[in-house]
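To keep things clear, I will list the structure first and then write my remarks on it.
Note that this is a trimmed complex: some chains were dropped, and none of the rest were shifted.
Labels run A, B and C following the written order; every chain starts at residue 1.
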Amino acid sequence: MTDHVFKLSEIVGTSHEGSDAAIRAALKRAQSTIRNVKWYEVVSQRGFVEDDGTVQHQVVIKVGFALDD
Amino acid sequence: MTDHVFKLSEIVGTSHEGSDAAIRAALKRAQSTIRNVKWYEVVSQRGFVEDDGTVQHQVVIKVGFALDD
Amino acid sequence: MTDHVFKLSEIVGTSHEGSDAAIRAALKRAQSTIRNVKWYEVVSQRGFVEDDGTVQHQVVIKVGFALDD
């Protein structure tokens, strides 16, 4: 393995479906602007309950990506 | 935003289906007795394995709700 | 000291002024419904930024009070 330097960005994905969908939303958004996304780590999970009782799930993740040389 | 005071209650939802279903079960129970449930935060996740090998998932969450004035 | 049993309730005070004011708001609300409030512990601090840029500070505290015998 070549010795790269990586950067971690902390982002929050949201979804009305569930926690896995919130992670996918966060990763999809990250991949649209960052090349070389390599891994994620879940930091915390929470959600907001709207006035009609439906729930918006939020998952905070750190996304790791290789910095270009 | 008006300056409300909120309370956090720690509850444990359980489900044989998975962790998202356990969160939903906990929130549904909370909303049946507490008005003004506004958000939740996941504290921890675990589960019990029954004698026949099936798994009961448990998610500990904190539920935040506005105290009436 | 007599051997009492105490209970901890987690509440969130909010204020547009600052974090000390948010703690005072939470304690004032607690004292209006709970007798024998004895101490508090800060759990976390955060805040919401409103659309006009003003900030609502939130302090999560645990309030300890003596259970009546």
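Note that in this section a contact is a pair of C-beta atoms (placed from the backbone, for glycine too) under 8 Å apart; a residue touches a chain by one contact, two chains touch by 3 or more.
In this text the structure is predicted, and so the values were computed from the model without any measurement.
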> How many copies of the chain make up the whole complex, given that 3 are shown?
Replying inline: 12
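Throughout what follows, only the chains that are shown with their structure count from here on.
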> Once you find the CA centre of chain A and the CA centre of chain C, what distance in Å lies between them?
Replying inline: 32
>> Rounded to a whole Å, what is the gap between the Cα centroids of chain A and chain B?
In response: 22
>> Measuring centre to centre with CA averages, how many angstrom lie between chain B and chain C?
In response: 22
>> Among all residues of chain B, which ones touch two or more of the remaining chains?
In response: none
>> If we count contacts the way the header does, which residues on chain C are in touch with chain B in the complex?
In response: 9-16, 25-26, 29, 48, 50, 56, 60
>> Going by the contact rule set out above, which residues of chain A touch chain B in the complex?
In response: 18-20, 44-49, 53, 55, 57
> Mind pulling up the chain B residues that touch chain A in the complex?
Replying inline: 19-20, 23-24, 27, 31, 37-42
